[in-house]
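Just one protein chain is left out here, and the rest sit where they should.
Moving on, here comes chain A:
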Amino acid sequence: MDKTTTLRNDHQVNARPDRQTIKNILNFSKAYRYEKLENGLDFEMIQN
């Protein structure tokens, strides 16, 4: 928990996720592929 985190009404405020978590999300976004074919089938994949 970062130093600015405080407790207010049992809720942590000012808490932010780890930078690694943000990196993971952005990497997922770049690698994620979704295609919908004309025959109605769709598929998703993670491209490295």
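Here is the rule we go by: a residue touches a chain if its C-beta (ideal position, glycine included) is under 8 Å from a C-beta of that chain, and two chains touch if they have at least 3 such contacts; residues count from 1.
Criterion: contacts and distances are computed from a predicted model.
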Missing subunit (named according to UniProt) among the choices "CHAD domain-containing protein", "Pyruvate dehydrogenase complex E1 component subunit beta", "Sigma-70 family RNA polymerase sigma factor" or "ABC transporter permease": "Sigma-70 family RNA polymerase sigma factor"
Residues of chain A in contact with the chain not shown: 1, 10-18, 20-22, 24-26, 28-30, 32, 34, 36, 42, 44
